[in-house]
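Starting off with a structure, shown below.
A single protein chain has been omitted; all remaining protein chains appear in their positions.
The chains carry the letters A, B and C, assigned in the order they are written, with residues numbered from 1 in each.
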Amino acid sequence: MTENAPLIDVRGLTKYFATKRGLLHAVDGVSFTISEGKTLGLVGESGCGKSTTGRLLLRLIEPTSGQVLFHGTDIASLSSGEMRDMRKKMQMIFQDPFSSLNPRMTVSQIIEEPLRLHRMIEDRDERMNKVLEIMDLVGLSRRLRNTYPHELDGGRRQRIGVARALVLDPEFIVCDEPVSALDVSIRAQILNLMGEVQEQLGLTLLFITHDLSVVHHFSDEIAVMYLGKIIEKAPADELFAHPSHPYTEALLSAIPIPRLHDRPKRIILRGEITSPVNLPKACRFATRCPKVMSRCHEEEPELCEIGPNHQAACFLLD
Amino acid sequence: MIRYMIKRLLAMIPVLIGITFLVFMIMQLAPGDPARLILGENASPEEVKELREQMGLEDPVLVQYFRYMVNLCKGDMGKSYITNRLVASEVAARFPYTLKLALVSAAVSILIAIPLGIIAAVKQNTIFDNTCMVLSLVGISMPAFWMALMLVLVFSLRLGWLPVQGANMGWRSYVLPSIAIGFMNMAAIARTTRSSMLETIRQDYVRTAKSKGISNASAILGHAFPNALIPTVTVVGVQLGGLIGGAVLTETVFAWPGLGRLIVQSVNARDVPMILGCMVVMSVSFSVINLVVDLLYGLLDPRVKSMYA
Amino acid sequence: MMKHLFRRRAEPEEGSMSLLQESWMRLLSNKGAVAGMVFLTILVLTAICADLIYDYETEVIMQDIPSRLQPPSLKGHLLGTDEYGRDLLARLVHGSRMSLVVSFSSVVLALAVGGTLGAMAGYFGGVIDNIIMRLTDVLLAIPMTLFAIVIVAALGANTTNLTLALGASSIPIFARVVRASVLTVRQAEYVEAARSIGAKHGTVILRHILPNCIGPIIVQFTLRIAQAIYNTAALSFLGMGVQPPAPEWGGLLASGRTYIRDYSYLSIIPGLAIMSTILALNLLGDGLRDALDPRLK
Partner (left out) sequence: MVIGSQSNNTLEIRDLVVEYRTRERVVHAVNSLSLTVGRGQTLGLVGETGAGKTTTGLAVMGLIPKPAGVVLGGAILLNGEDVLHKSDREMKQIRGKTVSMIFQDPMSSLNPVMSIERQISEAIRAHDRSLTRSQVLQKAHEMLEMVGIPRDRGSEYPHQFSGGMKQRVVIAMALSCKPDLIIADEPTTALDVTIQAQVLGLMKDLKDQYRTSMVMITHDLGIVAETCDSVSVMYAGSIVEHGTLHDVFDDPLHPYTKGLFGSLPRLDDRRAKLQPIKGLMPDPSNLPTGCTFWPRCDHAKDVCRVEKPNPTYFGGEHFVNCHLFNEEISGARTVNMGD
C-alpha cells in the first residue's frame, strides 16, 4: 500500500429496499474515500440512509449495486469464508449500548468472543490476558470482567462495545451513533476515549451521527447525507466555515449553540423529511429548500467540486 | 373498511380449503370400510364392492375430496352411514342449540369479566384485586366438564332447583350449561383485561390526558380502556373459539342436543360424513369468530384500519 | 441476602448474577409460583414412585367387588373405593403417572416440531416463513379439542394416539411463539454485532438468538402442559383417551359420574386432582412470566 492510497474507497454504493409502497432508495449512489488513519463523519437526519451506508460498508447487508474497496479489494466479491477473515480488519461500534450486547453473556465473554470465533489465541489464559489488556485500554475496571451488561450503566456498556470492536486489532471501524444514547458528561468520556484509541492504534473511522457538534469535533472530513445521497462533502473546518448547500446551511444553523454571544441567524426549514420512496427525477431537497428554483424540480444536481476538497450537489453552485 | 372486510373474507377461503382437506385426509386414515359398515357383517364381497363404487370410494382420494368440496358448495354434505339421514339437515337442526348456548354464556361472561378486570387493575394489590385474581386463577384451572358435574350435583341433585340435563325447560335449562362453559372464559377475559389495563394505565398518553385536567375516571375509561380493549378482544376471540371446542364436553355432560354431542356420538359410531360435516360447520364458525375479531380490531384501532385503507 | 441480590446498577462486583439467576431469585420470591413448584414436585415424585406405593396389578387393576363403593374414611380406604371396589387413592396415584406422561410427551413433541418450524420461519423469513405461517393458520382455525378428537377418531383411541393428537394440536402454538420471539431477538443489535465480528449462522442462532428466546418458550411450555392435562382428561372423559381399566384422571371422573347422585366423592376427588395440577402449573407459569419479564413490576 502506498502512503496516500485510501483505505476505504466506496464507489456508487446503492441499496434499494422493496416496500409495500414502492422502491425505497435508502442509499443511492454514494461515493467517498477514507485515507488511512483519518475519520470521515457522515451526518444526516433520521431516515437519510447513513446507518444503512455503514452496514453496507461492512457487508452486514448486501448492496444493490456499487463497490466497497478495502485496500483495493472489493468486499462484495468475497466468498463468505473470505468475508469472515476480512471482518477481523473491519469492525463496528453500535448506537445502543443497551441492545448491542447479548444480555446472557458476561463482559469478558463478550470481549473474548471475536478472538474465539477467529481462533486468534487458542490458549485460554493468554486469551483472557488479551481481554484484560483491552479492558484496561478502554478504561473498564478488571473486576467487572464477570459482570453482565445489564448491571452496568450506559457509559460502561459502550466501553464494552468499543473493547469488542478493538480486540481483533482492526484497521477500520464503523461507529454508528456511538454516543447519542449517552448523557453529556459520559458522552465526553467516550469521545475522548475513542480519540485516544484512534491515535494510539492508527485507526481509520467512519463516524455516523446526527449530532453536528460531535461530528465537527471528531472528524477530519464530513459528508452530509439527505434522502440517500451525499449532498455536500468537505474537510470539517471548511464545511462549518463555508457551508454551501442550502441544506447544510440550514442544518448548521439549527444546532442549538451553548453560548450567548455571536449566535448565528437561524434558517428554519419548511416541512419534514419525506421517505425516499418512488422519488421523482428532481433535487431531493427541492420541497424544503428556501432557495428553490424551477430547475430543481426538473433535474437532479450532481455532486461537483466547488473548492479544494469541497464538493456539493446544488444548481446554485454551478 | 369494506375493502378490509372483503380482503379478510377472501383470506378465509384458503384456510377453509385447508381445514376441510386436512380433516378429510385424517379421516381417510380411519380403519374400517364404510360400505361394510352400512351393509353389515353378512354382506358379500361383491355387494360391498358395488356399494363402494356407488359411493365413489374406489376413486383416488383427491377425486373424492374434490367431489366432496363441489357438493359442499351446493350445501350437500352427504348422508350419515348410520342413520342414512342427510348430514346437512342433521347439523342444521343441532347447530342452533350450540350457538344459543355459546352466545348466552359469552355475553354474560364478557359483561361480567370486563368490569371486574378494570376495577381489579385500578385497585391493584387491594383485597378486591387479590380476590378477583385468585378466583380467576381457579376459574381458568377448573375443567369445564368437572365444573358442570359439580353444578349438577349441587343445584340439580342436592337442591333440585334446575334440570339435570336436556334443553327442554326454557331458560332454566340454560343456566347451568352456560355457567359451566362461561366461567373459564370469564376468568380468562378478566385476567387479560386486568393485565392490559395495568399496561395502558401506565402509558404516557394517560398521563397526558390527566395533565389536561380531565378526571381520573375519564382518563381511565376514555383513554386507558379503549387501548386495553385491543388485546382483550383477542382473548375474547380465543375464548369464543374455545366455546365451540369446549361444547363437546359440556354438551355431553348436560345431554345438550347440540353439535358437540353429535360429533361425540358420530366419532363413537365411526360415522365419517357426520364427523366431517360437524367439523366443517364448527371450523367455519370458528373462522367467522376470528373474522369478527379482526374486524373489531379495525374499529378499535385506527392503525389497523389505515393499513388496509 | 435478598436485598443484596436485588440491587441494580450499584457498583457491580465480581461473580455477579446472570439474568437467569436473577429471574430464578424473582421466581423464588413469588409465593404462588413456589407453591405451584412444591405441589408439582410432589406430584412428579409420586408418579415416579407410584409402583412402590401401590402395586399396579393387585391394587389398581384387580377388582374387589365385596368392598365396592366404600366412602372415604381414615380407617379403611382414605379416599374410598370405586364401583369395582378398587382403592381410589391407588388409582389416582397411578392415574397421575398416565396424565403426566401423556401431557408432558405431547408438549415435548409439539415443542420439538413447532419450535423448529417457528425458529426456521423466524430466522429465514421469506418464502419459508410464508409457507409455515399459512400452515399454522389452517391448524389454528380448527378448535384444538376438536382436532385432537378427529385424530383419535381416525387413528383409534389409545394412549399413543392420544399423545400424538394432543401434540399435533399444540404444534401451531409453539410455532407462533418461537417465531415471534426469534423475530424480536433477531432485530436486536447484538445479533448484528455477532455477525459483524464474523460469527456463522449456527453460532448466531445457538449463542445469541436461542438463549434470549428461552423466556417466552418456558412460560408457554408450562401453560401448554396445563392445557394438555386438561385435554388428556377431557378426551379420556369422553372415552377417547386412555382406555379402562388403565387409570387416568379424566377416565376416573367419567366412571364416577354414573354414581354422582349417591357416591359423589367418586366425581369430586378426581376433578380436584385435575384442577389442582392445572392450578399449580398456571401459578408456576404466571410466576415464570413475571420472573422472566419483570417489566410490569
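Assume a residue touches a chain if its C-beta (ideal position, glycine included) is under 8 Å from a C-beta of that chain, and two chains touch if they have at least 3 such contacts.
Quick caveat: nothing in here was measured; it's all calculated off a predicted structure.
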Inset, instruction - Would you mind spotting which of A:13, A:236 or A:283 touches the chain that isn't drawn? - result: A:236
Legend entry - Which of A:62, A:125 or A:272 contacts the chain that the document leaves out: A:272
Legend entry - Omitted-chain contact residue, chosen from B:83, B:131, B:215 or B:268: B:215
Legend entry - Chain not shown, touching residues in chain A: 45-46, 153, 155-156, 183-189, 191-192, 195, 210, 212-214, 216-218, 236-237, 240, 250-251, 253-260, 263, 266, 268-269, 272-273
Inset, instruction - Can you list, in ascending order, the chain B residues touching the missing chain? - result: 202-205, 207-216, 222-223, 226-227, 230, 300-303, 306
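In this text, only the chains that are shown with their structure count from here on.
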Inset, instruction - Can you figure out the chain closest to the middle, judged by Cα centres? - result: C
Inset, instruction - Averaging each chain's C-alpha atoms to get its centre, pick out the one most distant from chain B. - result: A
Legend entry - Interface ranked first by C-beta contact pairs: B-C
Legend entry - Distance from chain B to chain A - Cα centre to Cα centre, in angstrom: 54
Legend entry - Distance between the centres, which are taken as Cα means, of chain C and chain A, whole angstrom: 49
Inset, instruction - In the complex, go through chain C and note every residue touching chain A. - result: 8-9, 12-20, 188-190, 192-200, 203, 207-208, 211-212
Inset, instruction - Could you please specify the touching residues of chain A with respect to chain C in the complex? - result: 55, 58, 60, 83-85, 87-88, 91-92, 94-96, 99-104, 106, 113-114, 117-118, 143-148, 150-153, 161, 164, 168
Inset, instruction - Write out the stretch or stretches of chain B touching chain C in their complex. - result: 14-16, 18-19, 22-23, 26-31, 137-138, 140-143, 145-146, 149-150, 152-153, 157, 195, 198-199, 241-242, 244-246, 248-249, 252-253, 263-264, 267-268, 270, 275, 279, 282-283, 286-287, 290
